[in-house]
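Have a look at the structure that comes next, please.
For this view, one protein chain was removed and the others were kept in their places.
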Amino acid sequence: MNTNIKKLLEGVRDGSVSVDEALLAIKTRPFVDIGFAKVDLHRSARQGAAEVVYGAGKTPEQIVEISRVLLDNGQQTVLITRLAPESAEEIRKALPIDYHASARIGIIGETPVPSGIGRVVVATGGTSDIPVAEEAALTAEALGSEVVRLYDVGVAGLHRLLSHLDEIMSASVIIAIAGMEGALASVIGGLADCPVIAVPTSVGYGASFEGLSALLSMLNSCASGVSVVNIDNGFGAGYLANMINHMEVKA
Amino acid sequence: MNTNIKKLLEGVRDGSVSVDEALLAIKTRPFVDIGFAKVDLHRSARQGAAEVVYGAGKTPEQIVEISRVLLDNGQQTVLITRLAPESAEEIRKALPIDYHASARIGIIGETPVPSGIGRVVVATGGTSDIPVAEEAALTAEALGSEVVRLYDVGVAGLHRLLSHLDEIMSASVIIAIAGMEGALASVIGGLADCPVIAVPTSVGYGASFEGLSALLSMLNSCASGVSVVNIDNGFGAGYLANMINHMEVKA
Amino acid sequence: MNTNIKKLLEGVRDGSVSVDEALLAIKTRPFVDIGFAKVDLHRSARQGAAEVVYGAGKTPEQIVEISRVLLDNGQQTVLITRLAPESAEEIRKALPIDYHASARIGIIGETPVPSGIGRVVVATGGTSDIPVAEEAALTAEALGSEVVRLYDVGVAGLHRLLSHLDEIMSASVIIAIAGMEGALASVIGGLADCPVIAVPTSVGYGASFEGLSALLSMLNSCASGVSVVNIDNGFGAGYLANMINHMEVKA
Amino acid sequence: MNTNIKKLLEGVRDGSVSVDEALLAIKTRPFVDIGFAKVDLHRSARQGAAEVVYGAGKTPEQIVEISRVLLDNGQQTVLITRLAPESAEEIRKALPIDYHASARIGIIGETPVPSGIGRVVVATGGTSDIPVAEEAALTAEALGSEVVRLYDVGVAGLHRLLSHLDEIMSASVIIAIAGMEGALASVIGGLADCPVIAVPTSVGYGASFEGLSALLSMLNSCASGVSVVNIDNGFGAGYLANMINHMEVKA
Amino acid sequence: MNTNIKKLLEGVRDGSVSVDEALLAIKTRPFVDIGFAKVDLHRSARQGAAEVVYGAGKTPEQIVEISRVLLDNGQQTVLITRLAPESAEEIRKALPIDYHASARIGIIGETPVPSGIGRVVVATGGTSDIPVAEEAALTAEALGSEVVRLYDVGVAGLHRLLSHLDEIMSASVIIAIAGMEGALASVIGGLADCPVIAVPTSVGYGASFEGLSALLSMLNSCASGVSVVNIDNGFGAGYLANMINHMEVKA
Amino acid sequence: MNTNIKKLLEGVRDGSVSVDEALLAIKTRPFVDIGFAKVDLHRSARQGAAEVVYGAGKTPEQIVEISRVLLDNGQQTVLITRLAPESAEEIRKALPIDYHASARIGIIGETPVPSGIGRVVVATGGTSDIPVAEEAALTAEALGSEVVRLYDVGVAGLHRLLSHLDEIMSASVIIAIAGMEGALASVIGGLADCPVIAVPTSVGYGASFEGLSALLSMLNSCASGVSVVNIDNGFGAGYLANMINHMEVKA
Amino acid sequence: MNTNIKKLLEGVRDGSVSVDEALLAIKTRPFVDIGFAKVDLHRSARQGAAEVVYGAGKTPEQIVEISRVLLDNGQQTVLITRLAPESAEEIRKALPIDYHASARIGIIGETPVPSGIGRVVVATGGTSDIPVAEEAALTAEALGSEVVRLYDVGVAGLHRLLSHLDEIMSASVIIAIAGMEGALASVIGGLADCPVIAVPTSVGYGASFEGLSALLSMLNSCASGVSVVNIDNGFGAGYLANMINHMEVKA
Partner (left out) sequence: MNTNIKKLLEGVRDGSVSVDEALLAIKTRPFVDIGFAKVDLHRSARQGAAEVVYGAGKTPEQIVEISRVLLDNGQQTVLITRLAPESAEEIRKALPIDYHASARIGIIGETPVPSGIGRVVVATGGTSDIPVAEEAALTAEALGSEVVRLYDVGVAGLHRLLSHLDEIMSASVIIAIAGMEGALASVIGGLADCPVIAVPTSVGYGASFEGLSALLSMLNSCASGVSVVNIDNGFGAGYLANMINHMEVKA
């Protein structure tokens, strides 16, 4: 961004850009204002193949319009998170959409060929954590990562997890997803030597307090290399995992 | 207790006990009132060799007096918990006391020969949990159980725990003690097939919230056979473990 | 488990087991992977007659399939917890199931003849706690314990509890279930000389905060021998009670 | 107060009181402003023999000055709560004071002869609750009630409480003081047929969360006739108990 | 209760009561067990005209049966709290019932002629608190107190409250009911010289946290003579207010 | 109010006002009691053009009646907050009402011509915060302020906010509305040199805990000039903003 | 700030400013970096006479250095908050400082002659709130406002507050400071017709939870025109009050 300002200033000095135009450019560049939202075109330039739309609270018409702006600006894949099934139905009438009901994710366009350092492992403690896991996995895939799914490998049956040591030891990033006591993140963090992104889920009852128990557990993980995102935030974990998985591209 | 009332009533019918004596007996039987406390002599009849005194908030003089009442009533071992070192020094002037500084436990009398179904395993996640663990272990020993200590076997280095599978699989009861994320209880609960008593500790910082994180974690354990006592309550866990370890005596 | 590894290693040395077979065995032994879940066959070998399926979040078809795998592997009783009535109806079409609506428990197969050290007493503070109590009681019965039910004996009318002193004094384990102030666990813990498993319930309103009040109360019980499971976790209490009630079998 | 305004207005009409005097009277009547505090002389007219000074945060000099204003206005007893021992020493140099160290209460003047409907029973769960109990008991006594102390009668040893049924059944008000699980209030509330004022204390550790556990417990009491004051608020309970104990005086 | 035991023991001595009969009597006296509930007949002997049934979680059939047991035992008024309108409709088919929809209270029998020391004032901060207030008011009336209602007198418009100083100053007990910031209890507590029972309500939004804000506010009231019951517990406040309002009867 | 009392007292002295009339006047002046509510006519005299009715929990009939009392007393605009769409429909049959569905606000009468020091800027972090923002904006407009809306300018895309520096720097008051992490208030507080009223919203999920996260964030803002109102309290912010925006009128 | 950028851009176009100089200017203008801190010189231009230094965590030497930079840049008054007495002693050796111990505030330079719309009233519930109140009052005074102090006017003795109606009704802004139940803000908010800034304090014990009770109370105030700052944040309230008190200057 800094570079752009410098170029703009040089344009002003050269006379090729007026002062007011420059001021305007600094202000309005990074997004397209389509009335009900400000579509961010900067980010798509920065983060690989896909652009993400947060679907909750948007009407199908709004999502269609935003998607069209993105596709018109060269976006190949549009990922829509927290998308209700009825909205997906509506959107389908205007644009071809691939809808994943349990993850509540819709994808418009092609999922890119996987790239990156290695593979992203998505592990869950139980079967009830799968919707969050699929949100994470589909996000990472849509952004260009290969994903390995290890579901229902919670620590109460340690053999289930230990039978997948190969996948865990060879991952470039691991997303550990669990509700209730959230111990999965610590155990995986102790086994693996790559970054572990912990996702607490609201799965559980009673003293799980809607995910608080798992959240605190994961924040207190005594394993190094573990960090945490919000409760049920599969998207955030998938996005960050893909970002880390593409670290070498930058150097 | 019921039986006693019946006997008393029969005495009343027989005329060997007067009505007022009976009424008095029903009221005053189970404890000796020594002014500042009501010493419970019933419990010592029920629970094996040792009687327990909660040391916090009692003066050394009071503890000496209570201990003497207990010893005079046939108690062989008196266990004093939450005992400050200075108090222990004072008590030593009056009675021979074996003081364990890290556990803050004092023992007057002989530790009994271990009995019970099997062995009580006391496991901790880290070295900082050892004071709580020693409170649990010394309590169980003073009450008549054999104790195996497995310290610093937290889940972030799973191999440390797995190298002690023998002890875990052969325990009659396991006390799992951990602060921070408290995952130890779930992992042990998944490996063992005996009752697991989980003790959250206040070890940690930040989002451990003085043991709340470990407490919630353990309450949400998805392993069966796990129950929880109060934060830092080593005594309660040792007491219950010994009780379970002597279950067969009852039948 | 350790013994099994040793045997396997001896097989490898003898040549009767190939290295890859051994590796595979270590990894895959304890469960059957049926796609959507990993059915644990180890546990059924360890814990008496019944195996437990957590019904919440599973389709009737999945429950039927898991149950069949279990029955095919020699299981006599399958206990399904947190089972919705509509799911029970569906399952009934495929397998004979005994459904208990208030406890939301389904049982496939025969309830075993009671065994164990003695009787498990299940006590509740009020009538609203009965669904949780039935979950506990049916679990303990399905696993092989005799159960005595003492419902609506809350401490606000102490005579109701005291009129059942016989049952309380002669129990091998007591499950104390209460919402609101949760005082039942402490009072029973003070009367009984056996392990007491406290189950806080979400019964109440206002400052009961969905069971938090009863949970904290029970964790702070000043009676010895009391431990706590998660809010509304009748199953966990029943499972642990049965485990303790069968302690002598082990020695 | 209303009556006073009416009289004042009649005085204004009669000309015996000027408008400005009346305005001033309405504003300044109820307290004496001594610079650092506004001493309330109204209250002493309303509530029997003693006036109360909250000692925390006041210098000994300020307390002496306030006490003198009160004594000069006809107060016979001045009760000073939350009074540090060093402050008591300082005050003693100026005024004769009876200081109760554990309760942190100082009394200047004579404790009145007890009056009221009956007796106020002050009961505690343990010996650590005694300082709060003494604050309650001394307050009620200084305000004119007869007090019966029942200390260390917690529910974990129910016989200790049941041996005092006479006192409980014949009380006019009961103050039930307990930390940890706070069950005492419910049990007493179920036994007694008079108002029960529950005082949670900060006694305990871990999940007692500085009295929160006892507070929630007491608020959720399923016994009727129980109300609650702030954690460790012995004064508030003693004040209210005395007020209720003098109800008949009003009619 | 103590007296009864003594009489029973004298009967045993005289031979007019057998030992087993006595034991049974001690156990079973205070309630009638009608299967699904233990109806407490003791309490009706103790607390004036009405007996109370907690309606939540009971079927209409159960309520009818309990009510009949009570009426058959001489009860004149039966108060049913937390009663759903549909249940009231069902009950009406069996027994004449006076149902108050906003308070969710049903009354079977006649409301007694008011007695007691004076009047119970029920005040609310807003109009949304009225259902809780009506629960309190109807309870106090059904138990035999005269009730004065002061609704919508919250502290944000102080003149509304001050215009009712007469009622406040002449009350024997005041029930102060408020949600949101719950300041009403403190202001009334400062004005009145009688016991104030504070009832926090769950009225509000956001940081009212379902009544927590009002609850904490009321517990911290700096006015003397204020005590608190559970959030939305109109019944508890009405019951206690009536009890205090009948204090002089006892002496 | 003080002045009025003085005048009244002078009337009493002069004989032009009787004592009882004066007493009555003091009591009843500031509101009209229409049975179910006490309509405050004082406030309308104090705060510009509009009077506000809190619609939640009131029937359409009650709202109509209150509105008529206000209009009959000279009110030009009546603002009804928290008004359900069905209620608005009902009210429309009796009175012309302008209903804003997302803000749940109804306006009867004309919106006044804007006055005040300058403009009130209403900014939101995201599009989901718009309902709260509209409640704030419409309130400020109905009370007489000019409002500038800056929606969807959250800090995660800082350029969106920075492109509106002009509006921010020239505002007289800014209302910063955000859920989730609530950082908008701090960033605007650091940029602007006018009072900033922060409104946390319940927008978010997981660890947003219904607005708690944003609330704490805003309370801890390290920018000076920021204060906070309740979660989702758009009305309160709009009311206060308008009040500040009319400060100069007073001097 | 925008204007400055525009001027800079015009300078670039004119050739009077080089591109790199402009870039540097944009970056470095608003503060002086003195190694351990970035001294903000912008703010002093915006907010009247005084500049504020947050003293906590800074050494006396650092404070002296920052103060000198400010004074050298034309600042007339430097206000240092949260300043320990020992630090004040050290600073006094280098610069003349006026230290207010209870408020922990130091002032270097002259307090300006009061200006602004009217007077800022600072009111407290009790005497223990005075340190926070003095922080607020001294801040507002140092920034150029006239302050009226009304201390110890808590709602439990309403007459104390009502005797100051004159000051309350004529204030331009009121700062309401209270711990415990925090009701003062609501009562003042209902009486006054100017903005009320509520400051919860950590004064209290037990269920005041270090100011949480007062904080929630104030956030839920049902009086309009009330907003809230952080617990014990006297400075923030004084700063905002002064800002509002100078609103008319801006127009």
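We just call them A, B, C, D, E, F and G in the order they show up, numbering each chain from 1.
Here is the rule we use: a contact is a pair of C-beta atoms (placed from the backbone, for glycine too) under 8 Å apart; a residue touches a chain by one contact, two chains touch by 3 or more.
In this text, all values refer to a predicted model and were calculated from it rather than measured experimentally.
Shown chains touched by the undisplayed chain in the intact complex: A, B, C, F, G.
Taking the complete complex into account, F:204 is the one of F:109, F:131, F:144 or F:204 that touches the chain left out. Think of the hidden chain as still there; on chain G it touches residues 26-31, 36-38, 40, 42, 56-58, 200, 202, 210-212, 215, 230-233. Where chain A meets the missing chain, the touching residues are 1-2, 43, 46-47, 52, 117-118, 165-166, 169, 172, 191, 193-195, 197, 215, 219-220, 224-231, 236-237, 239-240, 243-244, 247-248, 250-251. Mapped onto chain B, contacts with the missing chain fall at residues 127-128, 152-153, 157, 159-160, 162-163, 205-208.
FYI, only the chains that are shown with their structure count from here on.
Of all chains in the assembly, those touching chain A and also chain F are G.
Interface repeat of A-F: among C-D, A-C or F-G, the matching pair is A-C, sharing over half of the residue-numbered contact pairs. By number of C-beta pairs in contact, B-C leads over the other of B-C and E-F.
Across the assembly, chain C contributes 157, 191, 206-208, 212, 215, 219-220, 224, 230-231 as residues in contact with two or more other chains.
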